[in-house]
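I have a structure I would like to understand better, so I am pasting it below and will then ask my questions one at a time.
Here the complex is missing one protein chain, while the rest keep their positions.
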């Protein structure tokens, strides 16, 4: 299974060059980052790429680290070319944002994590992929750039649906900014899959901010359940303002299972997905709470 | 039926000249842009130790190589992407009369049967032992998720990795470093 | 695979019927439809690029409108074949006017996807189907508003 003929290959080393190419070729070109989804699609001839723009050499897309924005807010900036391997194991992620490594360390396998990028994963927007959920849970901001300028979206605005995002053909995702957590915040992610490292049958990501044992705010997203990671708004509302006990988390899990709209496929039925959400929802919420107490998201 | 017009016109086949270092040797070749790296290694360079098992999505890992220090699947890369890269394939791991401890481990512990997954499997073991010289059984199992073996049930592969780890641990540091120069 | 959906269109059922059965409108509204030519009564030749923005398949085939009762219902039978396989759909579309300029459209049917797409994309197919139906009815709503405006 081999790709159709490709007539041009560009490997720009600067963002400017890259944006020029996108401006010139737009629709005809495909951006090649990690290639772990694009190359299979090309082999299956389900995607067509007469022109390939390989962004692996673009320095500006490789930023990684904490940064102060002009607003004075501190963020974790993750360049679009950051590999899953870094997200799974970087000390900064492990110590301050473990929800990201929760998700990144079980993406596929070592080889995929060595190659795959966060930008590729988010733009591909596979509903069962691991990274969209924590990015949504952390209220991240995604910066898209093109020759025409920049656009910034919240993660929630970025994902439109099944494998669809707001990104335009002449744009590229430059980086993701994850806001520094408020004090007392913890977050966690869990995936249930058929075999180790496989796409999620269900995944759950939760962030909870606690003050004096009371939930100040929360954010919960569920992956693998339908065409786009789904926010559990009612569950969040249920938790907000409540003193967190194990009983409350159990009830919150019930609310979550109740509110989520789940689809069936051959990996699992809708009913069984709810069984899994019920089983693991509580664990994820508990872990988020525990991390809130330890100030780790 | 009416012809499916424009989409089925043959695309124009572009080519590009690349230079790659494979197992210490430099190769310069003009390749079609669409050529997969695994085909470049196997068919252009004749390094047929790297295998293809899943054809599409890379799940099987038989084509695993070490590229610029990381184990990756060579069926999920275009050859042109490897321009300027430093690659290790199974052919560069050891010599028949001077096997790498990983190869020795697989031999001693019967870590292979049909041998088809073995080259890719050993590339993943290479990457594992480079960063984690004393892996636990669970760590070995997780490090090999990207390499399917259909013969061994993995039991002897795990023993092979442990054997190699022990052998390597017993070596002086310079020798160890030489074993993991990729 | 079952397909179903309910959509509301802001015009009366006769207009909705006309929109949904008018090849010119369909050419504008069906996502990915490249061309539609009448080949005999109620049977059209269609060239369709179906899928998502990033993942597409090209299909060539026919669209048939049968059992049509103006303003009430019709069946849409589609068949397409392409390099990636085939699509078949048989959908009963029922119209119910719920107010003067509001019509409820009920779609109920079966679709079969065959070939490469079925073999690798099972967990995605129903998502793609509902996305495409959503896109279609969104476009039809626009057409309906246009028609209403013209009418007014």
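We just call them A, B and C in the order they show up, numbering each chain from 1.
Criterion: contacts are C-beta pairs under 8 Å (C-beta built on N, C-alpha and C of every residue); 3 or more make two chains touch, one makes a residue touch a chain.
Quick note on the criterion: contacts and distances are computed from a predicted model.
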Choices "Carbon-monoxide dehydrogenase large subunit", "Sarcosine oxidase subunit delta", "Heterodisulfide reductase" or "NADH-quinone oxidoreductase subunit J" - which one is the UniProt name of the chain not shown: "Carbon-monoxide dehydrogenase large subunit"
Omitted chain's touching partners, listed by label: A, B, C
Touching residues (missing chain, whole complex) on subunit B: 1, 3-4, 8, 10, 32, 34-35, 42-43, 47-57, 59-60, 62, 89-91, 93-96, 99, 103, 106-108, 110, 112-119, 122, 137, 140-142, 144-158
Where the missing chain touches subunit A, by residue: 1-2, 4-5, 45, 109, 194-199, 266, 268-269, 272, 275-276, 278-279
Subunit C, residues in touch with the chain not shown (by the definition above): 1, 81, 83, 85-86, 88, 112-116, 118-120, 122
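Keep in mind that, in the parts below, only the chains that are shown with their structure count from here on.
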Relative to subunit A, chain with the most remote C-alpha centre: C
Closest chain to global C-alpha mean, per-chain Cα centroids: A
Length of the line joining the C-alpha centres of subunit A and subunit B, rounded to whole Å: 29
Subunit B: positions in contact with at least two other chains: 7, 56
Residue numbers of subunit A (touch at least two other chains): 44, 48
Residues of subunit A touching subunit B in the complex: 1-9, 11, 32, 35-36, 39-40, 42-44, 48, 50, 52, 54, 56, 85, 108-112, 114-115, 196-197
Residue ranges of subunit C touching subunit A (in the complex, touch as defined): 51-57, 83-84, 116-117, 120, 122-124, 126-128, 130-131
Touching residues on subunit A, where the partner in the complex is subunit C: 41, 44-48, 124, 127-128, 161-164, 199, 226-227, 263, 265-267
